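First the structure, then my questions, so here it is.
For this depiction, one protein chain was excluded, whereas all remaining protein chains were kept in their positions.
Up next, subunit A:
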Amino acid sequence: MSIGHTLLGLLESGPRHGYDLKRAFDEHFGHDRPLHYGQVYSTMSRLLKHGLVEVDGVEAGAGPERKRYAITDAGVTDVAQWLARPEKPEPYLQSTLYTKVVLALLTGRNAAELLDTQRTEHLRLMRGLTERKRGGDLADQLICDHALFHLEADLRWLELTAARLDRLAEAVRT
């Protein structure tokens, strides 16, 4: 999963402090693996350096200064491109795909479109494997079958998620 893109996406609804970003990330995506503060601040430094976020304000307090970050136009474009780009099909992809779907819903983008694009990418790979299998020996067939069954499992998840988008949208927006 791309933490940078995820944090950028969370900033689309409005500027946030690093702490708020961590809390929003953990709430939506960090069920079994909350983000460390260090990861938030190192990621924000990188995004600042690349002009994808800017410092919207600094609040002085008893502790260290608290920076509030805002996404830039370049950052919004970067998120949009990431969401639109299908992932290379590979095992354990669901955590990235889940993140993309939730972010698309949170930012008012078309999550069904994202799932359709990913399905096409999966099927493209499956066609290649099927073709290889048809011309291959038994070892080739078994290797391709293994990959095909994994890709098929991903596709079933894509279908089920597509069928539950309305419910997921309600859940993430409340």
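The rule is short, and it goes like this: contacts are C-beta pairs under 8 Å (C-beta built on N, C-alpha and C of every residue); 3 or more make two chains touch, one makes a residue touch a chain; residues count from 1.
As a working rule, contacts and distances are computed from a predicted model.
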Per UniProt, the name of the complex member that is left out, chosen from "Phosphate transport system permease protein", "ABC transporter ATP-binding protein", "Tryptophan synthase beta chain" or "Cytochrome c oxidase subunit 1": "ABC transporter ATP-binding protein"
Option touching the unshown chain, where A:D26, A:E90, A:E152 or A:E170 are the choices: A:E152
Given A:L7, A:L35, A:L52 or A:L129, the one touching the chain that is not displayed: A:L129
Touching residues (missing chain, whole complex) on subunit A: 116, 119-120, 122-123, 126-127, 129-130, 134, 148-149, 151-152, 155-156, 159, 162-163
